[in-house]
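Then we have chain A:
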Amino acid sequence: MQAAEQVLLRTKGLTRRFGGLVAVSDLDLEIRPREILGLIGPNGAGKSTTFNLISGFYKPSAGTLFVFGENCTGKSPLAISRMGLVRTFQHGSLMSSMSVRDNILLGTIHGVSGAARRRERTEETAAMLGLTPHLDNMAGTLPHGLQRLVSIGIAFAARPRLLCLDEPLTGLNQTEVADTLTVLERIRDEFACSILLVEHNMKAVMKVCDRIVVLHHGQHLASGTPAEIRNDRKVVEAYLGHRHDS
Partner candidate 1 sequence: MDNLRLPYWALCTALALAVTFVVRDPYLASIVNLISIAALVAVSLRFVMLIGELNFATAAFMGLGAYAAGAATTILHWPFALALVFGGVVAAAISIVFGYITLRTRGPYFLLIGFAFTEAVRILYSKSMALGGTSGMVGIFPPVGFDAWMPSLIMAVAAVLIFALYVLERSDFGKILTAIRDNENVARTVGLNILLCKVACFAIASFAAGIAGGLHAFANNVISPGDFSFLVAAFALAYVKVGGEDNIVGPLVGTILLVTLGSFALGLGGQEHIFYGAAIILAVLLLPDGITGLARRGYQRLAARKGH
Partner candidate 2 sequence: MHTAIQLILTSLQIGAVYILFSLGLTLIFGVMRIVNFAHGHLFAISALVVAYTVPLLAGWNLPALPAYLLGVVAAVAVTLVLGFLMYVFGFRYFQRDMVGSFILSIGLVLLLDGVFLKVFGGAVRPVPEILPGTVTILGAPVTAQRLALCVAAVIITALLYWAMTRTKLGKALRAVSIDHEAAMLQGVPYGRIAFAGFMIASALAALAGALIAPVTIVSPAIGADYLIKGFIAVIVGGLGSVPGAILGGLFVAAIETVGGFYFDATSATIAIFLLVIVVLLVRPKGLLGHG
């Protein structure tokens, strides 16, 4: 049980096939407490599939998935989210016709009982993300950068133990990226929450992540600290090769 406590999420030989296509193949992955783990790779490397497998939206074709030490292979997205693994979506991860307040409130409903305590949690979360001035605005009318923060806010309001973010920085300007990274670091440090970050913005990934896993053609290519990954010959080749192809 000691080992289980030290690893929040572990996959063993995780595989997913779509017809003849192998999207993710024999993947071993580990997420530890209080770390921001970057999951990167060229387009089509299997990042999104991995994300959907971990959160229960896809069932693995083979392999096992352990979440917080418990075998969660084949469990529903609901069961996995209730264990404390909360994810966001790449596109439109919020309710655009509801106010920011109600959006964030939604994240508190399952875990917090009592209207007053939900309200408190909502406001605390909004304050941390710098969304307090926008609480009563309609989420769909906010600028893109703030909408991305609201998405993180909904997920974080559930106070997960593991927060999985699917390209949260897409379309943000430099200031917004820097602010979001600060928020992620605070979530890790102040709430002891680990973060799985799928992201294309390499500079940001290198800056914020404690460890990075690189996928290529659905397979594990390399893993290590940002410095190790930056100097990994295979990784450089995979990215350059991909660019060359397209």
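One rule holds for everything that comes next: contacts are C-beta pairs under 8 Å (C-beta built on N, C-alpha and C of every residue); 3 or more make two chains touch, one makes a residue touch a chain; residues count from 1.
With respect to how the candidates were assembled, all candidates are chains of the complex that A comes from, given by their letters.
What you see is a predicted model, and the numbers here were worked out from it, not measured in a lab.
Tell me which of 1 or 2 touches chain A in this complex.
1
Can you list the chain A residues touching candidate 1 in their complex?
Residues 55, 77-78, 81-82, 86-89, 92-98, 102, 105-107, 109-111, 115, 118, 151, 154-155, 157-158 of chain A touch candidate 1 in their complex.
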